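With one protein chain removed, the remaining protein chains of the complex are shown where they sit.
For clarity, chains are labelled A, B and C in written order, and residue numbers in each chain start from 1.
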Amino acid sequence: MLIQQLVNGLLLGTTFALIALSFNLVVGALDRLNFALGETAMVSAICGALFMSQLDITFVLAFLAALAIGAVVAGITFLLSFRFVSAEYHTAPILSSLGVGLVITSLVTRVVGSDQRRVPSVLEGVRIEIGPLRIVGDQLIILSVAALMTVLLYGFLNRTPWGTAIRGVSDDPDMAGLLGVPVQRVILLTFVISGTLAGASGLLTGLSFHTVSPFTGFETTLTALMVIVLGGLGNITGGVVAALMIGVIETLTVAYLSATYRDLIVFLLVGITLVARPQGLFTRNTGVVGRV
Amino acid sequence: MMDAYTEAVVIRLGIAILLALGYWITAATGKFSFGHAAFMSIGAYTASILTVKFDWSLETSMLVSGLTAAVAGAFIGWIALRLTILYLAIITFAFAEIVKILLDSWDYAGGASGLFGMRGTTPQLLAICIGVVIVYLFFLTRSRKGLSYEAIREDEQAARACGLGVTRISVEAFAVSAAITGVAGALSAHETLIITPAQFGAPQSLLIILFVVLGGVQYFWGAIVGAVVLTMLPIWFDFLEEYYQITYGLLFVALMILRPQGIVGSGTERRFTMRALARLSPKRGKADGDG
Amino acid sequence: MLKSGRHTLAPEQPAAALVSGTPTLQVRDLRAGYGRITGIDGISLTVSAGELVALLGANGAGKSTFLRAVSGMIKPWSGSVHLRGDDVTGQRSDRLVRAGMAHVPEGRRVLPTLTVEENLRLGAFARRGDGDVDADLDGVIARFEPLRERRNQKAGTLSGGEQQMLAIGRALMARPTILLLDEPSLGLSPRLVGEVFALIRDLASEGLTILLVEQNVKQGLGCADRGYLLSTGSVVMTGSAKELLADPAVVGSYLGARGRDA
Partner (left out) sequence: MLFLTACGGDEEGGDGGDDQSDAGPYRLGLVHSSEGPFATNSATMRAGANYAVDLINADGGVNGRDIELVEVDARNDPQTLVTAIPQLVSEDEIFALLAPVDSAGCEIACAIAAELEVPALSAGAGRPGVLEPSRPWSFTMTAPDASNSIPVLEAIMEQESAGTAAIIVDEANATTQAQGDLYREVFDGSDVEVVSTVTFASGDSSFASQVTSMAAENPDVIALAAGPADAARIAVEIRSQGLESLLIGTGSLQAGGTDYINGAGDAAEGTLTAAQFNPDNPDEPAASLLAQAEEDNDLDAVSLNFAYAFDIVNLIATYLTDSGAAASPDTLEDDRQGLLDFLEDVEAYEGMSGDVTFAEDGTGDRPELYAVVENGQFVISEVGS
């Protein structure tokens, strides 16, 4: 059973990893957190779920729709909460993006109601058994799509001019501008990609939990926050590793201790890490820590 | 005599003002806590246990709850205030969640279903508390210590370079802030009649921050303005019904673009000069001492 | 444009500009600063095609503020900047790069988590789709040999001298009409300082238009055609390098004070 629980933990971790990637991209681009990303994931997931159950479209199409919705919502968030907000006030984009999150949640409950929505299974009945290990169809989809998205993101960031530009802006936005990189456009692109990842994470999480509720947005943001702080702010790889770690820790706590202590243990872990090693477990550059 | 409604509104307003003033003290040093609801719940539970289970008077319990919250505030401040804004935010937030989880599983205090049977908050009692805090703030903002708060808020590096004990000053401000928040929590518990851990979650912490950010951190009376506006908005805008949340969210987006410094305050022009900071330096000759 | 395999730096000059003598960079009465503090107070300056002009002055004279205002990093308060006759006052840096201005800021500022090659390629970001980028990359690496073996190494791990090479090489990748260099010798060992100035002279002799900002008056004038001397935000003296070096006032107040400035 331990092996099965470890696999459960890793699966949980992969959904955390996507949303952590999403947050870390924005941290890299702007040294700021977009507190509406949890709601962005939620609205993408709800729309995806509704498309699948009401319009009867396939998972692939619903997934692409969720990505597009995430991208659009994140783009709008950038314009509302970051582009025209003075950089001098550190709390301003935090509160502003929290406001956007509030609006998203409220609009969703207004338009589609406050009920949770079912996310239909994709590969129903598919079950792979390897020794004591059992992996069902949905889990297979989650694992492979999350892995694919991560690989695509790494490829994009490391192998394309725009990806290099994103990393350049994340290192030093002024210098990137002096090299001819259109910084504001690159930041908008970063938000759009981050929204795409949030959308993917939202629908895959929905698939893993079988439903989505309009009230999970803020919770998602909190989980992501814990993950990226543990992994080192803005550290893309650190975030992925920390996500898998937290997934496993949460799962094992629930399985062998009690769900009541799950959050307690995660919070303590993050708290102790911050005090003992403020740059996170795997820091990329300590500069970010000082700037955010 | 006030009718029940007026009294309820006055008390709610008073508690909001007390919370805002308490928070302003730490915000004045540039340290934003995202878990002040924890100090509220510590105060609320301390006072409620004393009045309900031990039959203490509300006044005495209130003082004890302020003290308890101050101790908790000093502890968290000592751990977290050396870190940057975001990390302070996360530590304080995690602390609030941990307090909530612990209260949820504390059977003596009623666990998740909470405590009830508290009563006794009066407008007079609140007026006295607010009066005391305002007098304290009046003298604080005109003192050397008040100036050092401003110095730390505007430029912590420079303040440190001038030899200010930044950590000690911030921790002290944080503890006083927690104490006032704890007293506000105690008074709030004795008005709401029932307290549950769920009432002191992230939304409550956020509301307290909003009081101060909306009002502006420059002057303490800005916090009062913020508290009054945010408490009265839901009452004034009752007609918005289900569109209230949307309006509320958009209001914040607009405010952060148009007046990120809050309703009160002069904005980007820094009133604070480094010359004033130099006056603060205990040893003038050692202006660029330990960095 | 490419001369027999050797990478050239002089970009195509519009025929009209050469004929009519329109300066490559013309700055008129530029004022700028931070907050309410004035950094530069009405500076005018001209750099003609193929010239190497030095902007000299002590620490805090406003040299960097001037460059930042010219290259769009801060918005000027008043005055104008013309690049090859076009008004580019207050434009964003990335537009200016596309218009032909490359700025190597003080402290080199290589992008530390990007590899050397990525830094160089990012220098040509505005030229994406232009097939010559690979050729130029080879050209820059040929010029700065030590970068060749560090091509796939993170730029943050390079030594100070190597970072300076990278910063200049990266600016060349944009095929600039004019190169703005801010204190390229800062923080380098004397031997490396000599190498950097030799490199600047080379670039100038290949026809590249350069505006060099230097604290070290002697070194700066040593390689420049003309010079401007800056003090507390204004131009106090201008002339050819030879004239300035011969001027007793310059010798007295700058060259004599060299020890303090450097």
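Simple rule for what comes next: contacts are C-beta pairs under 8 Å (C-beta built on N, C-alpha and C of every residue); 3 or more make two chains touch, one makes a residue touch a chain.
Note that the structure is predicted; figures quoted are calculated from it, not measured.
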* **Chain not shown, its touching partners among those shown** => A, B
* Structure fact -> The listed residue (B:56, B:78 or B:116) that touches the chain absent from the view is B:116
* Asked: Out of A:213, A:235 or A:279, which is the one that touches the chain we can't see?
  -> A:213
* Asked: So which of A:4, A:184 or A:237 would be touching the chain we can't see?
  -> A:4
* **Options A:96, A:164 or A:251, residue touching the unrepresented chain** => A:251
* Asked: In the complete complex, which positions of chain A touch the hidden chain?
  -> 1, 4-5, 8-9, 11-12, 106, 109, 113-118, 120-121, 127, 134, 136, 138, 205, 208-211, 213, 215-216, 219, 223, 250-252, 254-255, 258-260, 262-263
* Asked: Since one chain has been left out of the picture, which residues of chain B touch it in the full complex?
  -> 3-9, 11-12, 101, 104-105, 111-113, 116-117, 119, 191-194, 196, 198-199, 203, 234-235, 238, 241-242, 244-245
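In this section, only the chains that are shown with their structure count from here on.
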* **Chain occupying the most central position, where position means C-alpha average** => A
* Would you kindly say which chain has the C-alpha centre located farthest from the C-alpha centre of chain B? => C
* Structure fact -> So, in whole Å, the Cα centroid of chain A is separated from that of chain B by 31
* Asked: CA centre of chain B versus CA centre of chain C: separation in Å?
  -> 51
* Distance between the centres, which are taken as Cα means, of chain C and chain A, whole angstrom -> 42
* Spell out, as numbers or ranges, the residues of chain C touching 2 or more other chains. => none
* Note the residues in chain B that touch 2 or more other chains, in rising order. => none
* To do: Flag every residue of chain C that touches chain A in the complex, lowest number first.
  => 71-73, 92-94, 97-98, 102-103, 105, 109, 111-114, 118, 121-128, 170-171, 174
* In their complex, what parts of chain B are in touch with chain A? -> 32, 79-80, 83-87, 90-91, 93-95, 97-98, 101-102, 104-105, 202, 206, 209-210, 213, 242-243, 245-246, 248-253, 256-257, 260-261, 268
* Give every residue of chain A touching chain B within the complex, in rising order. => 33, 80-81, 84-86, 88-93, 95-96, 98-103, 105-107, 110, 218, 222, 225-226, 229, 233, 260-261, 263-264, 267-268, 270-271, 274-275, 278, 289-290, 292
